[in-house]
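Here the complex is missing one protein chain, while the rest keep their positions.
So, subunit A:
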Amino acid sequence: MPALCRDCLTPFDTEPRCPSCRSRRVVRHDELWDLSIAHMDCDAFYASVEKRDNPALGDKPVIIGGGRRGVVSTACYVARIKGVRSAMPMFQALKLCPDAVIIKPRMQLYAEISRAIRDMMEALTPAVEPLSLDEAFLDLSGTAKLHGHPPAVMLSGLVKRMRDELGITGSIGLSHNKFLAKVASDLDKPFGFAVIGKGETQAFLREKPVRMIWGVGAATQSALDRAGIRTFDDLLRWELRDLTARFGSMGTRLYHLARGEDARRVSSRNPVKSISNETTFHEDTADPDILDGHLWRMAEKVADRAKAKDLAGRVVVLKLKTAKFSLITRRHALRDPTQIADRIYREARALFDQLDQREAYRLLGVGLSDLCSADEADRAPDLLDPDAARRSEAERATDRIRARFGPDAILKGRALR
């Protein structure tokens, strides 16, 4: 059976250990040299970066997240042993793991390291599709001739290089499509290398729960539950037509995934679909002034990101989470798309003013969706708001000042609320 040493990258065949360096860190699979779609997922990325930069943290539980009221964005493996998971509210994480060291995320630094990892991946193939700062799909089909090695060797080399040069470890999932590659990368963490071959796909999926599919959240899960679908085996009993009729396009996708089929390509050019920012408050608030301040800051962040990407949106979205954790979203379609913070803020504010009841909120988010090019945006001023043109001119001027003297060089009073 084809095998590969993960330490010295020597391919070999039957021996239990690497014949060259005697390492036991070996990956072995019948289809090892044939598979080319991979998913790379860094291991506890933010926490690993912090531990790398501060060795004193080495064996301590580390949680990256915002403040007491935020959520966990990453927990290191020590904290995970105590049951801490990402997206868990911070108070709950602290209950499970009271001695955790909490660190505020340093996004700028993470982005730099992510960029370095991306460069390493792009040296292997142009078909790299980042999902976030710390994970990406890679398609290495047809690169064996170029590199002189099959994809498995190159991928093994990639995580080794990440560890040696950046001090960050990642896990690789190798398979014949994106869905299975993503599933595989989670099988052998940390610093793992897992393979799901074509031959074993059906047997592998059988008893697995459908919620392991990326995109099946709580809502889809409960709809599936009502249809009596829990595992992939349950899905296999359904006809394509019935699944589509009941679950729409999601049903079609489930039908194929259950058979281990996923035709999506690894594409480096997946367009951005929306831009949004949200914040969880230090304490719940119903104070309209404070909420207004948050509205403005979120609108400005969204506008900054849209401007940086030369994008604009046709739909403004307002998202709120109440103190009781119920989620409210409101959206408004614009005739004239925008990337101007002032317009995003005013639309979001109008949506906010239309909410029926005033209550305490714990989270507020503002977003732009249905994106288009900035050329198509902010072209048709509002007849009933003749000052809008002057306000957006002022905003453009402010942007130029901030570009030259830093983001805090000039602020709206509203931003200080």
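Rule of thumb we're sticking to: a contact is a pair of C-beta atoms (placed from the backbone, for glycine too) under 8 Å apart; a residue touches a chain by one contact, two chains touch by 3 or more; residues count from 1.
Just so it is clear, contacts and distances are computed from a predicted model.
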Worksheet, complete the sentence: Among "Integration host factor subunit alpha", "SLBB domain-containing protein", "3-isopropylmalate dehydratase small subunit" or "Beta sliding clamp", UniProt's protein name for the complex chain that is not shown is "Beta sliding clamp"
Fill in: Contacting the left-out chain in the complete assembly, out of A:A56, A:A219 or A:L383
A:L383
Worksheet item: Residues of subunit A in contact with the chain that isn't shown?
Response: 314, 332, 335-336, 347, 350-351, 354, 376, 378-386, 389
